[in-house]
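Below is one structure, written out as structure tokens; the observations come after it.
Here the complex is missing one protein chain, while the rest keep their positions.
Chain IDs A and B follow the sequence of writing; residue 1 opens each chain.
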Amino acid sequence: MKSHINLRNVVVALVAAGLVLLPLYSQLSGNIFILTLFTRIIIFALAAASLNLIMGYGGMMSFGHAAYLGIGGYAVGILAHEGIGSGFIQWPVALAVSALYALVIGALSLRTRGVYFIMITLAFAQMAYYIASGMSRYGGDDGLTIYKRSTFGGLIDLSNRVQFYYLCLACLFGGIYLIWRIINSRFGMVVQGVRSNEQRMQAIGFHANRYRLVCFVISGTICGLAGALLANNTDFVSPAGMYWTRSGELMVMVVFGGMGSLFGPVIGAIFFLVLEEVLSQFTEYWALIMGPLLLLVVLFARGGIMGLLGRFSRV
Amino acid sequence: MSDPLLRVENLVRRFGGILATDNLSLDVIPGELHAIIGPNGAGKTTLISQLTGQLMPNSGSISFGGRDVTRLPSYKRSRLGLARSFQITSLLPNFTAADNVALAAQAHDGHSFRFWGNARKEKHLRDAAHAALTRVGLGQRIDVPVSELSHGEQRELELAVALATKPQLLLLDEPMAGLGVTESARMVALLKELRKEVTIVLVEHDMEAVFALADRITVLVYGRVIASGDPAAIRSNEEVKRAYLGDQHVVVAHG
Partner (left out) sequence: MVLVEQSLNGLQFGLLLFLLAAGLTLVFGIMDFVNLAHGSLYMMGAYFAATFTAWTGSFILGVLLALGATLLLGIVLEFVALRHLYGRDHLDQVLATFGLILFFNDAVRLIWGPAGLALPLPAWLTVPVQILPGVFYPAYRLSIIVVALVVAALLYLVVMRTRIGMLIRAGASNREMIGALGINIKLLFTLVFGLGAALAGLAGLMQAPILTVQIGMGENILILAFVIIVIGGIGSIRGAFLAAIFVGMIDTLGRAFLPDLLRMVLSSAAASTAAPALSSMLIYLLMAIVLVVRPEGLFPAAKR
């Protein structure tokens, strides 16, 4: 067996510990902003982790993952708008609707491969965006304000910053644990096998697309959870939050962190959102730097941050 | 003669205007090693791909164990006991040798919608993988990633993967391709062992191996069967000689 102590794992452990201790730091230093920022980062990390499941392990390049953020969010927002405030109803509905959408879109998109798949997931997500814009009862283009966060019968108070932070963190760690179990399970072995050689997997007796589709649905469902969290975090859902550039950003987080690395999306989300924050303090035109940076990462640092750490570990 | 295990009748496959498989009929009897030979472009791989379901024929029929499988997708044929090895090694490069074989065992061990338990720790899958790897002489290389195996080892692993699906019929697409002399000899010895247990269809360029192993040989030229029979009959067949000499293959004269 290889040793488990290497640079990569040390970084992962430090980041995880940092995330757990962050509210303490925020409390002591009185820096509330950092807690707000990292709540958002954690939610995006969960969304990116779900995307990594299909991209990194399943080989499915979905360019429509922001749709689930929107669907999960709108499930919470619409139910709240209609007077159903209980999270025990809102959240299962958010997950179920995301799963259903993923099932339909997946069944259609998986009829194709490669670039087609990228274009089609993108197009369907754009359709979801237009549908959200067209829902005039729920704010249309302007979006929908959520006046009361999901309630969980006194178990947890989502309006409490720290409690909400830890809920998000628990969802993130839970999601990553789930993905870890999945990729090492029989199912996960098949999905990874299909990614690397579909024809071979068919030849030894696997109906490749069925496994792909289930993986796609699991990923969408997890991302729907991130959507429900995000809606509670911002007290607001809008079509803009599911615009296609958001899907692109999720992809960027996955690739920055290192595709197919379990913890990579978390690192990627931290890197991307912190960088965005820092850059936007210097200049209003932060994308002028982020855009070319992305180009450079693609050209020169293919494995992302986890890949780089892994390379140093081996030396 | 017993009932054929595999029966191919009037199979036709076109690519654009080219007939890659031209009204081809073929029987494979249980227990035999049936070799298919022919010059380059004779349509051997096209035929194998139709037998395993990667490619659908334009017309004709394929039955396996008495059941019509002509329109069955490849994963279903695999479950019936039809296994293939690929001409161009097509393993899963990031997985270890054992992972590759265990996946094949898993494919024939119920469905794989199990999301929780660690598949690498399932004893009977690992055992099956070890057994198949030991069978092909890779017992010492179990945990080596495929990308670090030599070409010869990869060919042997191909065979182990096919064996792990517990096939009734093994379709081998040029298992000796690219092997050196010693590796080839090992492969021939291995196939000699395997043929005692399983029916084999062997597509191969290495004539020495074919004539050493085969019970029956079918010769394809331009997608058509020009001769079929035991090695002695094939060796003395005039049309076969012409076809091969015309293609500057002088190998048939061997032996």
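Criterion: a contact is a pair of C-beta atoms (placed from the backbone, for glycine too) under 8 Å apart; a residue touches a chain by one contact, two chains touch by 3 or more.
This is a predicted model, so every value here is computed, not measured.
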Practice task
Can you pull out the displayed chains that the omitted chain is in contact with?
Solution key: A
Practice task
Taking the full complex into account, find the residue in A:Gly30, A:Gly83 or A:Gly114 that is in contact with the omitted chain.
Solution key: A:Gly114
Practice task
Write down which of A:Leu122, A:Leu144 or A:Leu273 is the residue touching the left-out chain.
Solution key: A:Leu122
Problem - Residue ranges of subunit A at the interface with the undisplayed chain - result: 55, 61, 63, 108-109, 111-112, 114-116, 118-120, 122-124, 126-127, 130-131, 133-137, 244-245, 248, 251-252, 255, 285-288, 290-295, 298-299, 302
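Here is the rule we use: only the chains that are shown with their structure count from here on.
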Handout entry: subunit A-subunit B separation of Cα centroids, rounded to whole Å
Key = 43
Handout entry: Interface residues, subunit A side, partner subunit B - complex
Key = 181-182, 184-190, 192-193, 196-197, 199-208, 211, 214, 218
Fill in the blank from the handout: subunit B residues touching subunit A in their complex are 52-54, 73-75, 78-79, 83-84, 86, 90-95, 99, 102-104, 106-108, 112-120, 122, 161-162, 164-165
